[in-house]
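Handing you this structure, nothing more for now.
Below is a slice of the complex: some chains, not all, each in place.
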Amino acid sequence: MTTRTPATEPAPAPAASPSLDDVTGWWSTAVSRIRPGEILLRGYPVQQLIGQVSFAEQIWLMLRGDLPTAAQGRLLEAALVAAVDHGPQAPSIAAARMAATCGTGLNNAVATGVNLLGDVHGGAGQQCMEVLARLEEAVADGAGPDEAATHLVREYRAARRHIPGFGHRFHPRDPRRDPLLTLVGQAAADGDTPGGALRAGLALERALAAGRPRPVPMNIDGATAIVYRELGFPPELGRGLFVLSRSVGILAHAWEEKAAGARIKGPLPRPLLPGYEGAAPRDLPPGERR
Amino acid sequence: MTTRTPATEPAPAPAASPSLDDVTGWWSTAVSRIRPGEILLRGYPVQQLIGQVSFAEQIWLMLRGDLPTAAQGRLLEAALVAAVDHGPQAPSIAAARMAATCGTGLNNAVATGVNLLGDVHGGAGQQCMEVLARLEEAVADGAGPDEAATHLVREYRAARRHIPGFGHRFHPRDPRRDPLLTLVGQAAADGDTPGGALRAGLALERALAAGRPRPVPMNIDGATAIVYRELGFPPELGRGLFVLSRSVGILAHAWEEKAAGARIKGPLPRPLLPGYEGAAPRDLPPGERR
């Protein structure tokens, strides 16, 4: 046990007297091996993958280390297709559009948008996956799904916390919910996925609706969380996959703005000016400060 | 004509006295329409796209405004699959891996890597598309492809400039060249793509090899440039598509690092220290400066 704490500085030493092997080992990876004339991705030569696997299957391979089944690949593809865009009212899209008018590369505009997919804007799917994992665990321990869901909803309400992945302040019913749940329901029925996360998510939706005038249907974060858990992804990769998906919309919007040629686009059309609620105009106190 | 110049400030006004329509119009887009209960992507309801189009087709739809043919979709998919990763020796990958150890979200790590795909690291494909466009234009004006290519190579050599998309300081022959050229050759032979960019690229490769002991084969930037031009993408989107593709490898590497739990990973294992070639140790000149 130690109380020595990491400062804002580099990482610990591998050895007192490092060798060149320590140096190359410092950057070791299981993702790819690049040598002159060779590009192995998770063990497969890249030339065998090109033209043979879909982009979604390639994403799976790179993140998971092995190829998906055809059914898994299709389900992943559907979730990636679903979340590409939510228009310029999403700050990730708006920021990328503004970046594209400031004289940066298109890559910088995409990076700007992706940078905004933080815990609040991009993290709900990841958080919902963690909630589903808890429910699945409770069921594995013998609880009924509805019982476990009711218990969890009660706990969240007592703590005045929101359950991530349900309800939408914009859509009364998220149009992406039904097609995703249909696909994952079919996959589970066919035995292509375990089905536990789907059952947990539906139980949670029922528990949330109980005793309320209107249901609180799953949103895109909830529906993709079910898909990604059925496919066995860890929660953090839920956000990672959302990043890959939303990057498509971010790029499309940034490109539209760049192609239109706007320059230094702010949030308001002129001559509208932001409101001001600060100190009244005042003079610097007398006396030479310097 | 005017010499008034943009300063580092916001964009011009739409009207002297704006209305709410000017405000919503300021953020107008042709990419998507989001209303309560509705997500239209390029006119298509999102629920019709989920499960029906591949992720690569969705990318095409979002960037181009219409769906690709099946052949176009497959060719795009192959190019996206090809460029996902080049290992931690690529700074985009290394930077993302380091970011993942600093306590940021996975989205911030991906944004960090994407931010590095600038003119030099990510722009060669875009630049090669511009070169191909010049050659195609010369051919459209009546020149033979080899003649036009020889002329262009001579011009670049005279200016001591590199032709982007050819040669690789790492791979004697880029393993991604052949499978991509095979696929685009098949597509052109089948009439699925026009074939002009392919002919221009091959003529350029021949012209570059003429009179040299070793050929200078196309690299990934050149091969994908041919594919993207055959598919009709503007050059700037060449970089955009590379960003989408490389984001996959960036995410896979960032996730590997995050899952391994390293903290504040610098480029060198300790106790190795960066070299120093600066001023010798010295004392601050005497005299109270403040």
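Just so it is clear, A and B label the chains in written order, and each chain counts residues from 1 on its own.
Rule of thumb we're sticking to: contacts are C-beta pairs under 8 Å (C-beta built on N, C-alpha and C of every residue); 3 or more make two chains touch, one makes a residue touch a chain.
Bear in mind the structure is a predicted one, so any value in this text is a computation, not a measurement.
Of the identical chains in this model, 2 are shown in place, and the full complex in the file is built from 4 copies.
We take it that only the chains that are shown with their structure count from here on.
Look at where the CA atoms of subunit A average out and do the same for subunit B: the two points lie 22 Å apart.
Within the complex formed with subunit B, the residues of subunit A that make contact are 6, 8-18, 22-23, 25-27, 29-34, 36-39, 41, 45-47, 49-51, 53-56, 58-59, 62-63, 74, 77-78, 80-82, 84-89, 94, 101, 105-108, 110-112, 114-119, 122-123, 170-173, 175-176, 178-180, 182-183, 234, 236-237, 239-240, 243-244, 247-249, 251-256, 258-259, 262-266, 268-272.
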